[in-house]
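A selection of the complex's chains, in situ.
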Amino acid sequence: MNQSLQALSKASEKFSKLSLSHGKRARLWRLLYGHGPRNGSLLVLPLDQGLEHGPTDFFPNPPAIDPEYQFRLAVEGNFSAIALGVGLAEKYMADYAGRIPLILKLNGKTNIPSDAHATSPLFASVEDAVRLGADAVGYTMYVGSPRQHDEFRQFEKVRQDCERYGMPLVVWSYPRGEAIEAKGGKNSLFAQDYAARVAVELGADIVKLHEPNDNRTNAPAPYDKLDEDASARSQRVVRSAGRTMVLFSGGEKNDDDAAVLRKVEFYMDSGAQGVMFGRNMWLRPLDQAVALVKEVHKIMAKHPR
Amino acid sequence: MNQSLQALSKASEKFSKLSLSHGKRARLWRLLYGHGPRNGSLLVLPLDQGLEHGPTDFFPNPPAIDPEYQFRLAVEGNFSAIALGVGLAEKYMADYAGRIPLILKLNGKTNIPSDAHATSPLFASVEDAVRLGADAVGYTMYVGSPRQHDEFRQFEKVRQDCERYGMPLVVWSYPRGEAIEAKGGKNSLFAQDYAARVAVELGADIVKLHEPNDNRTNAPAPYDKLDEDASARSQRVVRSAGRTMVLFSGGEKNDDDAAVLRKVEFYMDSGAQGVMFGRNMWLRPLDQAVALVKEVHKIMAKHPR
Amino acid sequence: MNQSLQALSKASEKFSKLSLSHGKRARLWRLLYGHGPRNGSLLVLPLDQGLEHGPTDFFPNPPAIDPEYQFRLAVEGNFSAIALGVGLAEKYMADYAGRIPLILKLNGKTNIPSDAHATSPLFASVEDAVRLGADAVGYTMYVGSPRQHDEFRQFEKVRQDCERYGMPLVVWSYPRGEAIEAKGGKNSLFAQDYAARVAVELGADIVKLHEPNDNRTNAPAPYDKLDEDASARSQRVVRSAGRTMVLFSGGEKNDDDAAVLRKVEFYMDSGAQGVMFGRNMWLRPLDQAVALVKEVHKIMAKHPR
Amino acid sequence: MNQSLQALSKASEKFSKLSLSHGKRARLWRLLYGHGPRNGSLLVLPLDQGLEHGPTDFFPNPPAIDPEYQFRLAVEGNFSAIALGVGLAEKYMADYAGRIPLILKLNGKTNIPSDAHATSPLFASVEDAVRLGADAVGYTMYVGSPRQHDEFRQFEKVRQDCERYGMPLVVWSYPRGEAIEAKGGKNSLFAQDYAARVAVELGADIVKLHEPNDNRTNAPAPYDKLDEDASARSQRVVRSAGRTMVLFSGGEKNDDDAAVLRKVEFYMDSGAQGVMFGRNMWLRPLDQAVALVKEVHKIMAKHPR
């Protein structure tokens, strides 16, 4: 542990600059150095797709419908944390408590109604996270939605409760809604770059972003003229997030293991703190997923933070 | 009772895996082993139709307009619980208190205004349930409604109060609203499967669902291509609900007793924890209803949980 | 008083079956046996028309614009209670306090904006009623309005406060809004029958209803085919209200005294607990009104409850 | 002061009939007998036009843009009170505290957005009024607006806080919104008469009204046929306000001093408690305004209340 503390003080530039309360520091330490790669980088397994997308997301790998599957994978794959909602935490975590840090997702929605005025209602609280022994909370913010004022307003109390309880705050900063669609879509560089900045301005400790694509159609100036390659784009959003640590999303499943690993390497090269890979992990059979995550760990080891 | 406790620890796979607070455990035990079939299965008599559908639901059996009727049936038919709102509980339960567990429905609405943006407002609280000696609360959630954010938000406090008071939480997880209608309707497999998952993600202990039908028109992929028989469909939604216990709804009255019993058997074969039959019970004359429920008990006895 | 208590235990079937808190019992006793007919029946003088309809309602009898008029009539006519809002109670009740029970109306609105999405905002609380020495509170609920969720939600706290303070709860259960209009109108049997049931489901102690008319055009099945006479219709809604006591509304002024008295008799024959007559009382000159109410008392005396 | 107390007990019929808490009585006494005409009548100087109409209202008399001007006028003109918002009170009242009673306006809005669904949000509280040593609070209520439910709901707490702190409550009862426009406009007899009644029903101690005009076009029956002269119209709304004291508004500036004085006399003859004249006072040069108000005092002296 002395070694880890030493690593801590040396490795993470962002971490060392942050003025954190004792509780946040302790919990972030567990995520960055107590579990997963243990070198300041992060490898998070999310399981909120059943709520956000419905059970269809589990169809390619039927056992994945049982959250036990993801808990096993999170432990056997030595993830930094598993991220899920209060229902799954209460009903499935008992056997794994202490063995895998929990990021409790506090809000969410189904994808059934239109996303034009998307909003993500709270259905759990930071106090729930404390009660469940979580090491962070997750909050989805629909940046640019016509209802973003609801997103911002309910965020205030979450952030303040995080401060009060010493709970790190992970923001799923998601451009969404009709105005975003009209300006080039949710994964455009314009949208992701703005979402990164919103996260640091509002007080996220960690932000989950998507890799910005190269679509410039309808993007507001000067993004419409900004011809950057993938690497420059990803580095740009990491830079815009400032001292808020960036996790890139794995997105939809890719059957090509090598491509998944290249993506991880690419994200880490971009300066991200880590990755949040769900479907690319738990839609593989358990042994294959565990084998793949071992390869991921080798990449993470090369990118201490 | 020793026997029952033994049954408890052996029988219910779901129950034994749950990490329940003392209060929830005690109350769930009364529902699963203290009343009704007493083998872990559940047989619930609902009486919220007067509010949800209006007095018309009682027309086929006029005495049923008097809630006394349902209380008598619940006791004489040895149901696991009766589910109704605070007005009926306060005005009719006094003579039956202690003889039949109460599931207090906390929210509801009439069916007079349009369901396009359906929402179900709270009109009672978990504290009301505690005061009235209830063994669980019921909450209707309109999954997929354009106002589902209101449903989710108000659910948060209900769930937290359930945790605080040790009150089991039964969710009527009902797909509803214009987006559901546009995607194949409220009883499609897509809709029921999603509703089952939402229930476990948000923290329901028990979920009431409807048997999914075979309509695939307008269903989102891959449900539009998913050609499963009735049994597979029902098993699928039970599976999607995970460790949340499933009750299937009896729906509209069927005059054919044998058909009703076949339906009960079918639901239990699908892995459900039990059934919630209202109109198929209390729209029969009392003696016929009691006779029918005895046959139901025979089926339940074959399906310990 | 012994006699009255004896009357109490014998007379009111509904009252004796109710499981009431001490406070509710004491206050209801004052309404049913301490004032007015004193036989369990109720004769209530409402004065919320100035808010709900505007000063025009007083034009036929100009002195009635002064609330003094109604207070004098309530006392001299030996009514069970006067029902009005907090402004009138605070400014006019001082000289009559203790001489006439008060039902404090807690919400209301003007009829100036459209009723298509009718809602009735609270402008007083149960604590106001306690402070003013009221013996009950009144709450208007617009059943079937597209905003009925607001009506239900704000009702929750009112009902809970009534429970906490032992305050009987009188619900003006009024079908209203565009969906009601589309289904046959606010005074149809469909609408009044549903409104009666909503009152008992949500927890009203007393419900004010209107006599259902015989309009079946646009009524939902099976009401569209339900050909019942006036007596059967009124009995039906009384039955649908269950153990919630029913008051029928007097409605607009009828200059024919005999017709008014026949209406009272008709309502009491229908099983109502009593009547709430405003304009048919206070739009008559005081001496005529007092004379008429004496005749009403003779009818009430024949209908102990 | 003995004399004043004697005047108090004799003069104001309304005041003597009111059952007021000690605090309200003390503060109302200061307004009615401690300042201004000191005979139970009221002469109030309002200064909320800068918010409600914008700085344009001050253009005819540029010095009036500086609130100092109105404070000087209020003191030198011996007004009963000055009515303004929390910002002006905090920044300008220090030198005048104790010399002129304050009516703190609690809500308000600009006239920039459409008035079709007018609503007047609170931006100060009764506790602010207590802190600032106010002798009353002012509340604008948009009667008949499609958002009148918001107006009523937020009024509840204001009224209750007034009761708690013994603070008199002055209501600017203003018909407003698209439904009012469709029914003859905000200054019609229909609208002002209704507004007067709403004020007393909801619990105003004092109500500010506008002189009803003679427009009957589009007015609801029976106002469309009600052919009354100006005097009868004004007396009618005073009567409809009951024991709530009426202040008539001075409205837009009239350069003819004699006409202003005739208007004051007319209002007092109608039975009003007093007048609230802003622009007709502070849009005159200070010496002219002080001279005019002296003439007003002569009229008020003839109308003790």
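Think of it as A, B, C and D in the order they're written, each chain with its own count starting at 1.
Heads up, the rule we're going with is that a residue touches a chain if its C-beta (ideal position, glycine included) is under 8 Å from a C-beta of that chain, and two chains touch if they have at least 3 such contacts.
Predicted, not measured: the structure shown is a model, and the values here were computed from it.
Taking the whole complex of the structure file rather than the 4 chains in place, the copy count of the single sequence reaches 5.
We adopt the following convention: only the chains that are shown with their structure count from here on.
Here the chain-to-chain distance from chain A to chain D, counted in touching steps, is 3.
Two copies of one chain, chain B and chain C, form a contact in which under half of the residue numbers belong to both partners. Chain centres here are Cα averages; for chain A and chain C they lie 57 Å apart. Separating the CA-averaged centres of chain C and chain D is a span of 35 Å.
For chain B, residues touching at least two other chains: there are none. Chain-to-chain contact here is organised linearly: an open path runs through the chains from one end to the other. Contact between chains, as defined at the top, is found for A-B, B-C, C-D.
Within the complex formed with chain B, the chain C residues making contact are 17-19, 143-146, 148-150, 152-153, 155-156, 159-160, 163, 175, 177, 179-180, 183, 190, 193-194, 196-204, 220-223, 239-240, 242-244.
For chain A in complex with chain B, the residues that touch the partner chain are 48, 50-51, 54-56, 59, 65-67, 85-88, 90-94, 107-110, 112-114, 119-125, 127-128, 131.
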